[in-house]
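Take a look at the following structure, please.
A single protein chain has been omitted from the complex, and every remaining protein chain is retained in its original position.
As written, the chains take the letters A, B and C, and residue 1 is the first residue of each chain.
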Amino acid sequence: MLIESQPKPARPFETFERLESEVRSYSRSFPAVFNRAQGAWLHDSEGNKYIDFLSGCSTLNYGHNHPVLKQALMDYIAQDGVTHSLDMHSDAKQRFLEAFENRILGPRGLFYRLQFPGPTGANAVEAALKIARKVTGRTNVIAFTNGFHGVTLGALAATGNSHHRGGAGVPLTNVTRAAFDGYHGRDVDTAAQLDKLLSDPSSGVDAPAAIIVETVQGEGGLNVASAKWLRAIESVARRHGALFIIDDIQAGCGRTGSFFSFDRMGVSPDIITLAKSLSGMGLPFALTLVKPKYDVMAPGEHNGTFRGNCHAFVTATAALETFWADREFEHAIKRKGELASRRLADIARAFPGQIRGVKGRGMMLGLDLGDGDAASRVVDEAFERGLVIETSGAYGQIVKLLCPLNIEDADLEHGLDILKQAMKAALATSELISSAA
Amino acid sequence: MLIESQPKPARPFETFERLESEVRSYSRSFPAVFNRAQGAWLHDSEGNKYIDFLSGCSTLNYGHNHPVLKQALMDYIAQDGVTHSLDMHSDAKQRFLEAFENRILGPRGLFYRLQFPGPTGANAVEAALKIARKVTGRTNVIAFTNGFHGVTLGALAATGNSHHRGGAGVPLTNVTRAAFDGYHGRDVDTAAQLDKLLSDPSSGVDAPAAIIVETVQGEGGLNVASAKWLRAIESVARRHGALFIIDDIQAGCGRTGSFFSFDRMGVSPDIITLAKSLSGMGLPFALTLVKPKYDVMAPGEHNGTFRGNCHAFVTATAALETFWADREFEHAIKRKGELASRRLADIARAFPGQIRGVKGRGMMLGLDLGDGDAASRVVDEAFERGLVIETSGAYGQIVKLLCPLNIEDADLEHGLDILKQAMKAALATSELISSAA
Amino acid sequence: MLIESQPKPARPFETFERLESEVRSYSRSFPAVFNRAQGAWLHDSEGNKYIDFLSGCSTLNYGHNHPVLKQALMDYIAQDGVTHSLDMHSDAKQRFLEAFENRILGPRGLFYRLQFPGPTGANAVEAALKIARKVTGRTNVIAFTNGFHGVTLGALAATGNSHHRGGAGVPLTNVTRAAFDGYHGRDVDTAAQLDKLLSDPSSGVDAPAAIIVETVQGEGGLNVASAKWLRAIESVARRHGALFIIDDIQAGCGRTGSFFSFDRMGVSPDIITLAKSLSGMGLPFALTLVKPKYDVMAPGEHNGTFRGNCHAFVTATAALETFWADREFEHAIKRKGELASRRLADIARAFPGQIRGVKGRGMMLGLDLGDGDAASRVVDEAFERGLVIETSGAYGQIVKLLCPLNIEDADLEHGLDILKQAMKAALATSELISSAA
Partner (left out) sequence: MLIESQPKPARPFETFERLESEVRSYSRSFPAVFNRAQGAWLHDSEGNKYIDFLSGCSTLNYGHNHPVLKQALMDYIAQDGVTHSLDMHSDAKQRFLEAFENRILGPRGLFYRLQFPGPTGANAVEAALKIARKVTGRTNVIAFTNGFHGVTLGALAATGNSHHRGGAGVPLTNVTRAAFDGYHGRDVDTAAQLDKLLSDPSSGVDAPAAIIVETVQGEGGLNVASAKWLRAIESVARRHGALFIIDDIQAGCGRTGSFFSFDRMGVSPDIITLAKSLSGMGLPFALTLVKPKYDVMAPGEHNGTFRGNCHAFVTATAALETFWADREFEHAIKRKGELASRRLADIARAFPGQIRGVKGRGMMLGLDLGDGDAASRVVDEAFERGLVIETSGAYGQIVKLLCPLNIEDADLEHGLDILKQAMKAALATSELISSAA
């Protein structure tokens, strides 16, 4: 099972084209076969290397194959640690529970029960919605414009993107859409609008089981909710007997500067979903945190084969101990986020009229090009120059910076240099296209 | 991150009780903290060991931590192989695709595209149903009594179990239930009944996008569909323009004696779902196989963070090469299945009037006690004697034997000895209870 | 507003073709403009007359414009009786309530509350399903193959016909289809099959709020449920906590020989729906009868503008007093039903191999031609000979006899004579078509 470099084939992706479904997507943006990865760097089978500003869509917040996590996992495997345990007790799970309590919940004064709902974010959301519906006996859920919560049918109903919704093949029901913070312009208080709809017994919006929200909408285009708005939404939930759910799958685990994206915002979600960077090393792993009073699911009511991914318990525990034992990591994220933010603002200024501004928070940042085609060309130009970066937003108009949180400053700067060059190349093309048209 | 044996705590499960959600289930049947596992053996933190006749519900068909798979994974990690790759091309994925083609598809003359739908069986089912609905433009799906297909909302609609269905909190729609082979007694041809319903324009059963079926219903109670019935169901699907989906998540990967549970049955499913033992080592991994003509999903239409679990690619590839390069493994399963079947029949005969018979096929076997309470006592008595075994069926009335397929004969015999003793203890109690009542 | 005979226009139906929606249907089978009707006779604007064996699909059980009902209505209108009263108390409603109690409920020892759910059968069904769902807190409803309950979305979900279901434009949900009496052949006990599905916690059929059934399926093809089967279905409902609803919209009001089609069958439905012939004169009017303990709707929870059609109260009261004050009318229906049945059997024998038999009960009878095209030709040939008669069944294969219950024997015989001639003409054509093919 050794991975060796291969002689370059005539059609290097022929195997994938022949055998893998057309549904594959990122592989189309990044035409390479990756074989090795360390920290912020991805290597392909032809010997090229790339800085990774995608990080598995925020799944690799600590970089690829972090040495401490990697060693912990290898040690665990070497001694025949339990790999798969359904939802039985395992030593690895116990250590994770304790680390999560000691490093995350305890220091924040939080009390939650941990549900292992299956190893994907969508599972965590499905479980969260089930809990809220069971607690309240209601079926409706409020989700927001541009929200992304997964593509299994229950989660997909809450997801905004029409490309994914269209895949359902059935009407997506039991979710009411509300406008995110700032969606209708700065002057419109969308929390007050929602409150009005829920207060009016004749509005036609049924009393909700839950309001589910991301604090920063990753897939939706790096739209940032203010703390004030989030508190208002929480109040709306409380006032109308709904559970308040924060989906922290992409924004959590440090991405915005703190472990939970809502730390120190004065909100107290009833349910929190986590996944992506939770395992720390990219292993499938998800959590649904629920306040004890709402921990109402009967044994096995929500189940699944891979609820006990012990490898992920091991790396997640190591990640918690390595990065979240004190606040040093938070400070570093803050500093690097500011650095990146400054550099992005510089880039934005360098292309007046072509970039609408910097979006995001912490190290969840992006440039709004207002145009998906241009953004897509930036991605292509960047890849040619050795940078993996992606877009998000309704039109793919946002170039999204999701580098490892522990990236070296030099690598960060280098990546941003490439990004600037790619912008130049891509946006020059834009002008050519425009002038030709 | 070393796992050492702990001093026995006063309340050994206190951490779990305090922090883990009440939804945990298997941990209630098996009150131990497992820390190490090899082959057919599980070890707990107090130094006890158990023969594993549960095998992660057929997720560990090659046993725990098989040395070849384990070594392949450790080698891969050691050299910083890519761990997480969204759905980008990776060397590990390429090797898996090739192995799957060479060892599975090719030798069977099968042509399928592989969709990596996310790492759980439910994901594979959700993707399968989306494909069928997109291909046909229809919404209805036929699923069977006692079927189990997962608990995310799309899959859950197809699942029969009311405990899981009740967790949805919303009506489960767009699925019509049909009776499985033999459900209404041996004399009733349930395939013909389904055909009649679909042929009658006034039956009220809408034309289906798909018929989804398990060849052996694992969770549903080891109900076995005959090849003849499966062929009839496939014909019904063809006749009414529906896709024919076999959910081979629990019964596949060798469990019933061949890689696909339907090998050599004369059926040609349009879509096949695989998960559980696919990675070979218990890592989260799932596949949706689709005939090329039905590979209609647009890029990214169904997506997810953990579609490229490279560790699972590595172990799955090793498993394919190790077990499926020739037919030796199949022969061994056959032999062991017959052994187990004989022994179970002996046990059944030893408890006349208390065991209704042996159910299942290959090494997916069980004893029908006709009574969930009795079966539950068998599980408890077995665990006390060092055997992990579980129940299934609508009432938990089936004691289900799902040992590793490569279990040593001696271990198999030993486990069956324990099972017989547990039966004796449990069923004696039954009599006591009965006579006292 | 006098109706006079018109000079025959070149394109007599031009107004309808220009202005009326393509959705019109019966007018296509019967190309005439009707202007006058009395008893069993319809007259058109060209001076032709027709015996009416359709009777508004059993809406005119007492014939057109019965003189007693007509006089009662004219008197009421003449003295400015309230025409429309929302659901306020009116003298006309009071008289109807008293007559319904005295002539229908009391003599049968029945106790029901009367809900006026709006003036159509679909309204009555929608209200019935709402009540059942409210009483039980469940969403699922069991309806039967070939059942017809109306085309508003709630009722349509229970209706079997795919032509009507297809019009919904959305998936029809919250109804599970079960097989009607005899659907899978005489030997299959479909009540027992339903019981098994509802008893099995893993069948995937959710516990129902109600089972809704017609005793004779009018639109579905004159399929007759036996009293034994109906009692079994009622038992299934009781056993599983579901309400037992009889939809007596087409079969009730004497059509099968007694006021309720289930009189003297030993069943006690929790809810009964009535419409069609309830007003006696063809005026829009419907009723949902509910056992007092299930009369749980809050004031106005189900509402509608035309719940208090006082004209219909007046004619319905007159009909109850005229036809149901004693059992004479029942005896007459019985006698005429037997006469019609004998004659139909004679016709069936006259076309061996072309007619599969006589279907139905009481005066709800039909000939099964097993072929919609042939049946359609019979309708055309009959109309040319002065008989209005229609088809029903999944394929329109049943020629359905729904003449007024109080038709004169001579008219009945005359209509049957025409029917026989029409059969002869239509089935001869069949042979020609067959022999040409």
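Methods note: a contact is a pair of C-beta atoms (placed from the backbone, for glycine too) under 8 Å apart; a residue touches a chain by one contact, two chains touch by 3 or more.
Keep in mind the model is a prediction, meaning the values are calculated, not measured.
S.K.: Where the complex has a chain not shown, which of C:201, C:304 or C:370 is the residue touching it?
M.R.: Checking each option in C:201, C:304 or C:370, the one touching the absent chain turns out to be C:304.
S.K.: When the complex is taken as a whole, what residues of subunit C touch the one chain not shown?
M.R.: Answer for subunit C: residues 1-3, 13, 15-16, 19-28, 30-38, 42, 45, 54, 56-57, 59-60, 64-65, 70-94, 97-98, 100-101, 113-116, 118-123, 126-127, 129-130, 132-134, 139, 150-155, 157, 163-164, 166-170, 173-174, 209, 275-276, 281-284, 288, 290, 295-306, 309, 311, 314, 317-318 touch the chain left out.
S.K.: Touching residues of subunit A against the unshown chain: what are they?
M.R.: Touch with the absent chain occurs at residues 139-140, 143-147, 158-163, 165, 171-177, 179, 183-184, 188, 193, 196-197, 200-207, 220-221, 393-395.
S.K.: Identify the residues of subunit B touching the omitted chain, counting contacts across the whole complex.
M.R.: 170-171
Criterion: only the chains that are shown with their structure count from here on.
S.K.: Roughly how many whole angstrom separate the Cα centroids of subunit B and subunit C?
M.R.: 50
S.K.: Subunit A to subunit B: how many Å between their CA centres?
M.R.: 30
S.K.: Which residue numbers or ranges of subunit C touch two or more of the other chains?
M.R.: Answer for subunit C, listing residues that touch two or more other chains: 171.
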